[in-house]
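Only one protein chain is missing from this complex, and each of the others stays in its spot.
What follows is chain A.
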């Protein structure tokens, strides 16, 4: 069987036998063949040399590598060929549709603060929970392409409701805000409407809400505006300060990297 891979896959196109490839994102296996299930460039992730694992085939949604504007060069190695050269260029981030799952790190905007819980809407799901510890949100890839635009459109009350209503809703309960002194948490001193919060999903919840927690040092408010409307910078784990007026406000602050 010819094992040259097409540069662009179309749903239903056969990419190769499962004997030589394992199926990655954007593909499915049927009748012991790997098929594309979305349209996009085919990417071969060669197996670690020496390990028994097979090369992973995946189909990405992005055509351009972010930033460079170059077309992602699809890898067209044959099944038996040796893995691509080790000095590969920095791997462009590929886009996939991402849904929040348990343990995934998300960025969310606070939409409502109540006595026992805060309601947030999930803006971005950071892919690959293992590698997100030091990741800057603008480099992560999810299908919500324009992350800068999502985050900066914060305090716009008119399109606020319409765009946020469409996103996944989540709750941060009072006892999930921080790990210590859980019973002394006052929600008003932790979050304010419009804050951007980094949290992890602890439960898929019921049909209407995911459940998030911020009970870790690196989780909490990452971006906030003061009452005067200026950006604030973190000064301690529970305080942020307005850069213009110098006024301090209380927040559950995420540890800056």
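Please note the rule applied: a contact is a pair of C-beta atoms (placed from the backbone, for glycine too) under 8 Å apart; a residue touches a chain by one contact, two chains touch by 3 or more; residues count from 1.
Heads up, the rule we're going with is that contacts and distances are computed from a predicted model.
**Student:** What name does the UniProt record list for the absent chain among "3' exoribonuclease family, domain 1-domain-containing protein", "RBR-type E3 ubiquitin transferase", "DNA-directed RNA polymerase subunit" or "Blast:Ras-related protein Rab-7a"?
**Tutor:** "3' exoribonuclease family, domain 1-domain-containing protein"
**Student:** Among A:20, A:37, A:203 or A:230, single out the residue that touches the unshown chain.
**Tutor:** Only one of A:20, A:37, A:203 or A:230 touches the chain omitted from view, namely A:37.
**Student:** Can you tell me which of A:61, A:174, A:216 or A:238 touches the chain that was removed from the display?
**Tutor:** Of the candidates A:61, A:174, A:216 or A:238, A:61 is in touch with the missing chain.
**Student:** Looking at A:167, A:216 or A:241, which residue reaches the missing chain?
**Tutor:** That would be A:167, which touches the missing chain.
**Student:** For the chain that got dropped from the picture, name the residues of chain A it touches.
**Tutor:** Against the left-out chain, chain A lists 1-2, 8, 10-12, 14, 26, 28, 30-33, 35, 37-41, 61, 63-64, 95-97, 99, 143, 166-169, 204, 207-208.
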